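Just one protein chain is left out here, and the rest sit where they should.
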Amino acid sequence: MKTGAWLVGAYGNVAAVTMTGAAALKRGLAAPTGLVTDREAFRGLDLCAPGDLVFGGHDIRDSNPYAAAREFARRTGAIPTDLVEAVREDLEAWGANVRRGTVLNAGPAIQPLASEEVRRAPQRGRALVDALAKDLRDFQRRHRLDRVVVVHLGSAEPESEGLEALRTLPALERRLERGQPVPPSVLYAWAALEAGCAYVNFTSSAGTTVPALASLALSRGLPHMGRDAKTGETLMKSALAPLFRARNLQVLSWEGHNLLGNLDGAVLQDPGHRAAKLANKDATLKAILGQKDLHTRVRIDYVPSLDDWKTAWDFIHFQGFLGTKMSLQFTWQGCDSVLAAPLVLDLIRLGELALRRGEKGLMKHCAIFFKAPQGVAEHALEAQDNLLLTYARLASRKARTPASVRIPK
Amino acid sequence: MKTGAWLVGAYGNVAAVTMTGAAALKRGLAAPTGLVTDREAFRGLDLCAPGDLVFGGHDIRDSNPYAAAREFARRTGAIPTDLVEAVREDLEAWGANVRRGTVLNAGPAIQPLASEEVRRAPQRGRALVDALAKDLRDFQRRHRLDRVVVVHLGSAEPESEGLEALRTLPALERRLERGQPVPPSVLYAWAALEAGCAYVNFTSSAGTTVPALASLALSRGLPHMGRDAKTGETLMKSALAPLFRARNLQVLSWEGHNLLGNLDGAVLQDPGHRAAKLANKDATLKAILGQKDLHTRVRIDYVPSLDDWKTAWDFIHFQGFLGTKMSLQFTWQGCDSVLAAPLVLDLIRLGELALRRGEKGLMKHCAIFFKAPQGVAEHALEAQDNLLLTYARLASRKARTPASVRIPK
Amino acid sequence: MKTGAWLVGAYGNVAAVTMTGAAALKRGLAAPTGLVTDREAFRGLDLCAPGDLVFGGHDIRDSNPYAAAREFARRTGAIPTDLVEAVREDLEAWGANVRRGTVLNAGPAIQPLASEEVRRAPQRGRALVDALAKDLRDFQRRHRLDRVVVVHLGSAEPESEGLEALRTLPALERRLERGQPVPPSVLYAWAALEAGCAYVNFTSSAGTTVPALASLALSRGLPHMGRDAKTGETLMKSALAPLFRARNLQVLSWEGHNLLGNLDGAVLQDPGHRAAKLANKDATLKAILGQKDLHTRVRIDYVPSLDDWKTAWDFIHFQGFLGTKMSLQFTWQGCDSVLAAPLVLDLIRLGELALRRGEKGLMKHCAIFFKAPQGVAEHALEAQDNLLLTYARLASRKARTPASVRIPK
Partner (left out) sequence: MKTGAWLVGAYGNVAAVTMTGAAALKRGLAAPTGLVTDREAFRGLDLCAPGDLVFGGHDIRDSNPYAAAREFARRTGAIPTDLVEAVREDLEAWGANVRRGTVLNAGPAIQPLASEEVRRAPQRGRALVDALAKDLRDFQRRHRLDRVVVVHLGSAEPESEGLEALRTLPALERRLERGQPVPPSVLYAWAALEAGCAYVNFTSSAGTTVPALASLALSRGLPHMGRDAKTGETLMKSALAPLFRARNLQVLSWEGHNLLGNLDGAVLQDPGHRAAKLANKDATLKAILGQKDLHTRVRIDYVPSLDDWKTAWDFIHFQGFLGTKMSLQFTWQGCDSVLAAPLVLDLIRLGELALRRGEKGLMKHCAIFFKAPQGVAEHALEAQDNLLLTYARLASRKARTPASVRIPK
């Protein structure tokens, strides 16, 4: 059983730490800390080992995974440069699998990052989707992979209007042919499904939230899920907001300030690119607390010196018995890409399992990984974890029955 | 249906806010914010209304509920003095129901607080328990109460050795007769059960954790529960620790610093009085995270100027993927007694319901209220809330079936 | 010796606390905590007693000082309602001295607050200035005041272009006559100087920063000073930034987030009204640290539930030896008006002294009170305090020489 992991944004920080981590796990140089699927409940499942993955991906820049990882280690101090050196061979081998991505409609903050070659690439429309899908099929064939999981790790795209109205593939194709904007995340997702891959949208971009692609996944029998991975401040919100609900304390105001200095932060300085992210970060509170008039605010500010070290201060003003106002504040200081990478590995493992088990459509049990889980109304962390653990228990039971009896849904 | 609420520590801050709040609810001067049992799930149960309660209690000091509430409002600014004035009549009426408590073996930090009269009280041993029980029976008879719930709100007692070995009432009686220390919380709990009341231990003191009393509750068919209400820092721990478990992040160190300036804080300056509290505050993390070598520390420091405004700073150092160390810190600024009071009302309502439904022994569904829930291993907040909500759902279903069918367990 | 204190914005929070405080000091109901001029160094000066002041002022709303103070106490819990009741008589007497202000060019966030009467007031141009000055002269005459100090406490005005070019009174008059915008703070300041009063600009509005008015003050021999009182986050900056300078640590980024919910906060939601304030808050750092490429950001967000309780979180990212990045963060939780009020009293006392001593032009020794001290480049708190203490020492020495020898500068 050989599994491919295709990362869109293969030269980014998250991809760099994901690949470094997978290689480190393979060589016994790291512990699986931070992998949700390393917990006891997942032991019964025959999940693929992170160390056995073969990586490839798309990117729009001129770089390579080794340089990206080396640079990340140097700039952030989060992972030792020695570790990157120790896995250099793997990073370079995987780098050879990376193909040219697209910046068509990627937005003003992303386009300038692309290499000359990418910017001058002739493909557009349906041909572009086919080319991206071909990259995936070539990858699978060349490495004799049983299954491939595509994870979208590209920078946050600006929101495109009217995508939610594209209910059928022809409608999507028409929009494409007319030259109306279709963001890259949609093209990548489309290509992934065309090529028979599982698809995971780790970002706030559109991906398979376009109804036409959700239908495509169902008709092709493929699993997919998104969007916007929950790694820091929103993760905290989803753990803390239930406290106020459980104690019947009224949240008067929840102010969240996020400081970060990586490429994500730079891109999010653009209000267009920021909009979807802010909406996702805010939705969690409203979903859990159910207060309509809740005063909340989310700010994301670019602080270059912090690089990947996301620093978030949340101030929660709340009211208790007899109108007494009280407060809670927290400061979260986490390395964003290091928090994200093990989740990427988790989603590849769960995506591969879903493919193998013939599950199609939304992987709703993966809601816990996302700020805006597609098709799931539950935002409370523990409730989401119960969804995942229940899935693991059920799948684990099936995993133990003889193979001949297994009936894919 | 008339319910009595007997508060041990009737002149304390928590009792003052509880009574002021109940009276305010009766008069429509306050909203039930902070009452767990005011949530949707409890609508189907015919819980007694906080505004219908009749209050009484024991205390060792010379004071009265009106003076205590007035002083609390003035010192803390947490509740308006106008509100206290508006309910003065009720507070004074309930004050007439308060009886002299005991300081026998109450520890070095509590004894000096007692009035001359209490300190010179002749009763000891079994006679003292009988006298306390008589106070309860008189209260019930005089006010024609259907049921009485006793809530222990006294200051933290020092831990007494050997209590856990007292498995039978005769064993407990022998200890008492021999003059070996039996702390007041045990005597109050004993008296409550003798008098046929439900008993709730809101404090870190022993209460019904003595096996002999747990047996007594069962044989008398009475509900009870404890101990150590979870109102601030530990509440936060029980909401946040599951996040680290869910994400498989390794907690390296969890340092908790509690600052407070009320009587609780003053009493907890004494290492003996502090021991049980610290153990309870720390147990939560170990139970949830299951790490044996977890580095934790809990400090409780007395800061007079803060009065009832508990200020807690927790620093959580944790390790993610590839050994990267990150941190989370929070500052909780809450008014302890205002956080506690609605929970006292909740526990009276749930205690009365349990009495009425003929439930006996530990009210395990109330685990969410306590730092060290008796008989419950679960410390995670959401899981505890599910226990309570499930109970409410089941009890609610039964509440809707004809009375004749209800079979007390 | 009788001194008048004329507050522009007489029904605002700061004025309410200032008057309540002065009356409380008079009656011995409060200590002079927070008054800079109550320190040892000022004992030798014969400063007027806060309790001897007679208050009056301008406002654009329908209200009165007693109602404002009562409402402030109720909403914020910062001062006891009992105290307001105890000084009601004074507040009402002073309320009788308040006159109708102007909202001409006050900006979109202020104008809707004005009473019907104020909005329909016919006066404009030079006549309006004369009318405001007449209010001051009437106040002085009616109460037989030796001297009057005007303190501008109005809401933050939007910046008006071209004011700094108005170098002469005729130029200012021409602008006024042509109907070009001249903000109220300029009109009030002009009127104050016309009426022979000392003038203090407590706000970020223009006031006497218009060169024509600075000249007027000199020609009339009157003292004045501003602008934008330093009460919270900027005060902290002026105390902390020197630490980084003294230790030669490089500040990489200083991010300041201010949350507040009072009228100030509401007005500052408007970007126009906010601009001057943000500039002042940021200038402090640049002045002290002298780093040209310093990355700083100041945010002011409106959080209604906080009311007057300004909550500011500052995150300072800095670099030490060998490039090591470190951080400092602080949370300031202060009641803005309570922090401001004693400074208003200080400035009245110092303004009166300057008038009496015949000092004219900028009261540079008062730089410590302001975010953007007019005519003073020094922003470090301790250096500014030395300026003030040196002034006090020199003035004190003169105060002790025989009266006949005193020569006003």
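Going by the order they are written in, the chains are A, B and C; count residues from 1 in each one.
Heads up, the rule we're going with is that a contact is a pair of C-beta atoms (placed from the backbone, for glycine too) under 8 Å apart; a residue touches a chain by one contact, two chains touch by 3 or more.
Only a predicted model underlies this, so the values are computations on that prediction, with no experimental measurement involved.
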Residue, one of C:Ala67, C:Leu113, C:Leu249 or C:Ala266, that touches the chain absent here: C:Leu249
Touching residue (missing chain; options B:Leu259, B:Leu278, B:Val344 or B:Met363): B:Leu259
Residue in contact with the excluded chain [from A:Gly77, A:Pro181 or A:Gly272]: A:Gly77
Touch with the omitted chain, as defined above, among C:Ala341, C:Ala354, C:Val376 or C:Ala392: C:Ala341
Chain not shown, touching residues in chain B: 77, 252-253, 255, 257, 259, 295, 297, 299, 301, 303-306, 311, 313, 315, 317, 319, 325, 327, 329, 331, 333
Interface with the undisplayed chain - residues on chain C: 17, 20-21, 24, 30-36, 38-39, 78-79, 83, 235-236, 239-240, 242-243, 246-250, 319-324, 326-335, 338-339, 341-342, 368, 380-383, 385
Missing-partner contacts on chain A, residue numbers: 74, 77-78, 80-82, 331
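Simple rule for what comes next: only the chains that are shown with their structure count from here on.
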Copies chain A and chain C touch via same or different residues, half shared test: same
Mean-CA-position distance for chain C and chain B (Å): 49
Separation of chain A from chain B, taking each centre as the mean of its C-alpha atoms, in whole Å: 44
Between chain C and chain A, distance of the C-alpha-averaged centres to the nearest whole Å: 51
Residues of chain A touching at least two other chains: 319, 327, 329, 331, 333
